[in-house]
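Read through the structure below, which is laid out as structure tokens, and then see the notes.
The other protein chains are all here in position, but one chain of the complex has been omitted.
Just so it is clear, A and B label the chains in written order, and each chain counts residues from 1 on its own.
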């Protein structure tokens, strides 16, 4: 199937530059990988003998695992480098680190970095594919794509659907990438939460800003919760956890404001009892675990497409 | 060979629930893997394309390496998550962590945890196999099974054999699992050491409690030493290392109390000069390194059997 897919990028740095057609190409490939996975045919040969470097210069377990699994399901050898203080990078510039990875004849670099723009810079320095696994407060394109893929599985199409993103929007790369991605697919996005965390300035991105939770929920087809970062509590514009939960935490009572078939999403890890009530996280409204599963196949699709383009080979998919 | 093995468990949580027949099934499979290994045919195809997660939420190097090697010798892809403070588990419940692993479409979880009962809980939450790699002071079934396998290699059968376990029994999951496992196989178990570390209460498990070292050694067919935990020395019921060694350390003089063909075991890592004299550890009475080797094949057997049952496929073994 899908042998006619076309893809013309070596890197995935942001959703901003992707056309709707490109996003749909990723989803076509992801669908093929998912169908194979469901037929218990998880491991595909497309990166056999290839070396994928996971360069995680900002702590991450969940996203790193998902990429490691995705790469190994494509039969790649994976090499993981973690920690800003690794001796690889100590005293070296980012460019040196990147060029060293290329000199090892790595075939692809997956990068997480605390500095916005680092993966973009990397993609200019090396000629192998670079995949952004989250950079500063800039972008987290694979998260946004797996979220949209999950929504599409539920709704068929997103045109005209209303999606509410709720929580700490201000510094969230997940929110930024989702706002962009969802709108490209035709959805209407509302961002909600306390005014200190959900500034009016985001309206320039096309989203509706709403500080009234009931209003933000009542027309939503899906509500996407963001993780509340405990470590940000010392910040002056951040309410206490208890205060946040009492005003914006999603509990069963407030979930009744949602439409009956509205779904609940969360990129994980969830803080049960903080941004979401524990029972609600486990209810059949929740698609949180489907997001995790889709995170594997969407990332497999991205690695595969970028690699095929880079090598100039035809895109094959599991049949 | 052994195509007629039958196994009906998806998990291995404890030796307590295993029948003698089940233990012997594990050993039949382990024997097949060991024979293949000795014929330099180490790598087997049975978990090819499968993902095994090593979830080590309590520090461990030795057991983790043994499981990583066992899984990779079965051709699995292994993913290792270490550290109680991993961002995977931060703020997440154990159940969330487990469900996330299942959502990644992992095929099996190997878990070490500082809390007794954690792997049991996990096995109820996910429908993939869960293998206990040591939980709190509860159980360490794979260690007990590899120890018994090693004893059987030496003695053919354990019925009526006398095994002395010597050292810090009180908090030892290794001791608990061994007491149970050895008795199931027909052996008589004596536990020995200072009374503060070897309480009378263990008699309820069927073991003989003995605080006289000479008496504990003289009829033993094997003496199983436990590692003395340096870090426990601050505890009030723990003697100083020097005091322990002078009273219960196994040295050459005391080893003469043993029967001429009695063997010495230790789960490692050994404290030379503390619980065992250095020369004795390297003597031909010692089977310490055989325990390490057997740790690989017994774990391969367990992973293989649980996986086959889980998938409903016939148990094949190397021929």
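As a working rule, contacts are C-beta pairs under 8 Å (C-beta built on N, C-alpha and C of every residue); 3 or more make two chains touch, one makes a residue touch a chain.
Since we're looking at a predicted model, the values are computed, not measured.
May I ask which residue of A:49, A:156 or A:260 touches the chain that does not appear here?
The one listed residue touching the chain not shown is A:49.
Touching the left-out chain: which of B:6, B:61 or B:214?
B:61
Where does chain A touch the missing chain, residue by residue?
Residues in contact with the chain left out: 48-51, 77, 79, 81, 86-93, 96, 99-100, 102-105.
Tell me where the left-out chain touches chain B, residue by residue.
37, 42-43, 59-62, 65-66, 68-69, 72-73, 230, 268-272, 289-290, 292-293, 295-296
The criterion applied here is as follows: only the chains that are shown with their structure count from here on.
Roughly how far is chain A from chain B, centre to centre by C-alpha average, rounded to an integer in Å?
40
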